[in-house]
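Below you'll find the structure I mean.
Of the protein chains in this complex, one is absent; all others appear in place.
Letters A and B name the chains as they come in the text, with residue numbers starting at 1 for each one.
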Amino acid sequence: MRYEAPGTTKEAAALLEKEKGSVHVLAGGTDLIVRMRLGLVEPDLIVDIKHIPTMQAITASASGTRIGAAVCNARLGENKALKKAWPGVVEAANLIGSDQVQSRSTIAGNLCNASPAADSVPALIAAGAKAIVVSKNKRRTVAVEKIVSGPGQTSLARGEVVEAITLPKRPARSGDAYLRLTPRTEMDIAVVGAGVSLTLERGVVKTARVALGAVAPTAILVPAAARAIIGTKLDDAALDKLAAACSAKCDPITDKRGTIEYRTKVAGVLGKRAAKIAFQRAGGVL
Amino acid sequence: MGHDSTYTNQKFKVVGTRVNRPDGVDKVTGRAKYGADAYAPGQLVGLFLRSPHAHAKIKKIDVSKAEKLDGVKAIITSADLPDLTGDDRDLTDILENCMARGRALYDGHAVAAVAAIDMQTAKKALKLIKISYQKLPHVTDVDQAMEPGAPIIHDFVRDRKTGKPSNVCKISQFGHGDVEAGFAEADVIIEKTFKTEQTHQGYIEPHACLANISSDNTGELWVTTQGHFGFRSTCAELLGMDVAKLKVTSSEIGGGFGGKTHVWIEPIALALSRKANRPVKVVMSRDEVFRASGPTSATSIDVKIGAKKDGTITGATADLRYTNGAFPGFWAMLGSMISFACYDIKHVKSIGYDVIVNRPKVAAYRAPSAPMPAFAIESVMDLIAAELKMKPIELRIKNAAKEGTRASYGPTYGPIGIGPTLDAAKNHPHMRARLKKNQGRGVACGFWFNFGGQTCVDLNIGIDGSVNLIVGTVDVGGSRASLALIAAEELGIPYEQVRANVGDTASLGHNDMTDGSRGTFSSGMATIFAARNAITVLRERAAKTWDIPLESVIWKEGAARATGKGNSNRPPLSLKELAASAPNTGGPIAGHNEVVADNAGVSFASHICDVEVDPETGVTKVIRYTVIQDAGKAVHPDYVEGQLQGGAAQGIGWALNEEYVYGDDGCLQNPGFLDYRIPVCSDLPFIDTQILEIPNPDHPYGIRGVGETSIVPPLAAIGNAVSNAVGVRMNHTPMSPIRILKAIEDSKA
Partner (left out) sequence: MSGVHVSTTINGDPVEFACPQDETLINSLRDRVGLTGVKEGCGTGDCGACSVTLDGRLVCSCLVLSAEVNGKEIATVEGMVEDGKLHPLQQQFIEHAALQCGICTPGILVAAKVLLERNPNPSEEEIRYALAGNLCRCTGYDKIVRAVQAAGKEMRKKSR
């Protein structure tokens, strides 16, 4: 195995493209190194992106916030402006693993690891986040929900690397939230995850996005759940409709972590609860 | 046994104080050496190849390519391990468990091992070993394994009645009276079936050892173990060595809980070292620890209890089915002994079925076999109480065993603590604390036998009067501090003047394992006798110095004192002075003792638990927990509390989230700390403890074992609390969110 730590995104993309064998991008390594140690992957080349300044930066601009692909999740929690604008995204990122894991793991890595149960992904989808994907000759911007194509699989082509995740500018009276269900309070993988982002106008939900994790091969956007609450003050009837829409969209499996029945039911419960938190964060009164 | 029968009136000076442990500084600075921390010049890395199948015939093992790899120094398969076990079936099973012989009996069963110059080479070598398997039908569930037509795992195990091959390797029955007559007297009878999934001890330190056998067939083994003497005899027998020629040193042990009372990698590490003629270090990965070492039994248990309107239990039965893993054991036998030990029941019967399945060989886990029947029986006790509209704790108090009660497993109890712990629970402020919505409280009791066993101790007085205590029981949780306290108490000197060490197998006679909560009980007893032995020598030296008869010398407060006529003016001779003059009075001063420490004193506990259950998700949070246990004399209260808290935490994990999950292929799906969910810090509240000191009349200081009982009640305490919180009776552990929500939904339907 060869370890490389390029200083620019271009160099990283060039390395990725050139390598003929098995190649992996190393951000925090909290998934990759585990898989290496368990013998599940045997990379010929590892490209460490943490030495690339643009990938290590959190930058705010008129159009929103750009989070470099190598920014560890602990830094998201330490960034007050980000936490204020996107508390749901930050709490999702901060739920990933222990403090030890927080020091290393990244949302871009969480996304590209392509686990259906990734915590940050439903929150990012709800937030309307986009990924900036760079290859040797090209740079494209893709909605995060388009990155993951199946369990452990992404739509990234060989030679492509995610350089950053961007979050749109936040209108006033907006809020987001992410909740997950785990048997333990910490150090666990979501059995179900639910992210909700919404914006209010005169106390009424004007726009909303609802996304679920661990209930389908990939994290999913649930437009019907969003429709259920748009135009409402999040009354019980709207919430029940949201819950039903969440459960209806579930296409889970029964595995060691949960059953189809459990995931389907709890997706609705968490969707409801996350919506309430997002609503209150947006200034709504329940 | 020559001890002071007035021990109950003893006033202790240092025993019972909370001193700092002797190994504390080493353990907070990273200097303490555990199993994986040893190094020997020229050491090789040893790795195992393990079966990916639950049950398979091993048709061929081809190691030729691996052998040719540069840096590979030895490869071991069963062909390299002649069966020297003779007629000892248990030992044959150990040999076969350490390395499969012709068949792989569970996912993770070792089939080959390699020693190579480094990790990379060893890993490469494992990949070059080619094994052809023929998959065989498998069974992992206890009830399925008992069904007619189930895949048979060992042909030598036969049904007692029919003589046909069976997976039931042992049927045990305990009890007394006529249970049918008992049930006939009952006004209310409750009958229910329970299941508990398999759990693992979950020690944080994986099995690890450094083996070193020379070409003259003498050797050394550095190993993390609960009993280095036992490891020595097992390894020596399997490898055809004299026990005296194998020196085993126990490292600091990073948790055992019973799982380090059995050999797994050690005989193979020694065999690799012998073949390679180099030291070999083997450290299990966490995946291997889960797949191939440890676990306790999964069980399926039917309980029937009948009671009169006033709460008197008239009859009780339990049928207990325990997985033993791939080899015969006696785990259901233990379970059937323990079942009704807390209660005074006229007609009682329990039957245990030990069942072989394609899972790793079951090992002891803290109060082995006890938490499962406690879950079943203590749950039914609550159901009876509800039926009779009695408070659950009153029903327990009414039926609690007491001094003179004939235990369901045979013996008649001496002074015991079940009644006092229940009374203490009833009067505990925890019982009166108010509960909020979705919260519930549960109470449950537990029992453990405790063991004594073979023990020996050396106590050497240094030339400066400091005392070196050498014990042979491995210190798993602070026993060196307790034993040094006991030595200091007996000698009348400060604790700081005593240093307790665990000796290797070359420095002491045989000691049984640190299991059965015997460490402080048995080595404590031997320490007392060794100290008294040394005191006699000290008195002799003083008598010689003063030229007076031995009878005129007493030992008090750390010094020899002359008594009797004409002797009162002699200044006392301190331990220090006697040690300094030893070269002129007869040489080194020491005391020693070898004993079979009998009557460890049975142990009882009552636990109180509050939980909050989220009725929409089934998530359960333990919000308050109280452990009340009879500990006998608490030598070092901090470490007694630690045992009570640690056992409760393990029980809470077992109750709520820990389980082995097997796929349809019979392979373990969660061999790691991510999906085998032991409690993390944020899962638990502070665990309050109340120690009752009901002295054990068979120990000079009244000491009982304390380490295990605390894991017994939590499953039931939580089950009862969940039931009181959300109104559903759980009959299957772990009570995961998924199972609880399903129970809630089912109860609505």
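Here, a contact is a pair of C-beta atoms (placed from the backbone, for glycine too) under 8 Å apart; a residue touches a chain by one contact, two chains touch by 3 or more.
For clarity, every value in this text was computed on a predicted model and none was experimentally measured.
Q: Any idea which of B:Ile189, B:Ile253 or B:Ile313 touches the chain not displayed?
A: Per the contact definition at the top, the residue touching the missing chain is B:Ile253.
Q: Going by the contact rule already stated, which one of B:Gly646, B:Gly666, B:Pro700 or B:Pro713 would touch the omitted chain in the full complex?
A: Checking the options B:Gly646, B:Gly666, B:Pro700 or B:Pro713, the one contacting the hidden chain is B:Gly646.
Q: Quick one: say which of B:Phe12, B:Tyr34, B:Tyr413 or B:Trp546 touches the chain that got left out.
A: Checking each option in B:Phe12, B:Tyr34, B:Tyr413 or B:Trp546, the one touching the absent chain turns out to be B:Tyr34.
Q: On chain A, what residues meet the omitted chain?
A: Its contact residues with the unshown chain are 1-3, 5, 26, 28-30, 33-34, 36-38, 43, 46, 48, 50, 72, 74, 97-101, 103-104, 185-187.
Q: By the contact definition given up top, give the residues of chain B that touch the hidden chain.
A: 18, 20-21, 23-25, 27-34, 36-37, 119-120, 201-206, 252-257, 283, 285-286, 476-478, 636, 638-639, 641-642, 645-646, 648-650, 672-674, 678-682, 684, 686-687
The rule is short, and it goes like this: only the chains that are shown with their structure count from here on.
Q: Taking the mean of the CA coordinates per chain, how far is chain A from chain B in Å?
A: Roughly 44 Å, centre to centre.
Q: Report the residues of chain A in contact with chain B in the complex, numbered from low to high.
A: Of all residues in chain A, those touching chain B are 38-39, 181, 183-189, 191, 255-259, 261-262, 265-266, 269-270.
Q: If you look only at chain B, which of its residues touch chain A in the complex?
A: By the definition above, chain B touches chain A via 123, 287, 616-619, 621, 656-657, 661, 669-670, 673-675, 677, 679-680, 682-683, 736-738, 741-742, 745.
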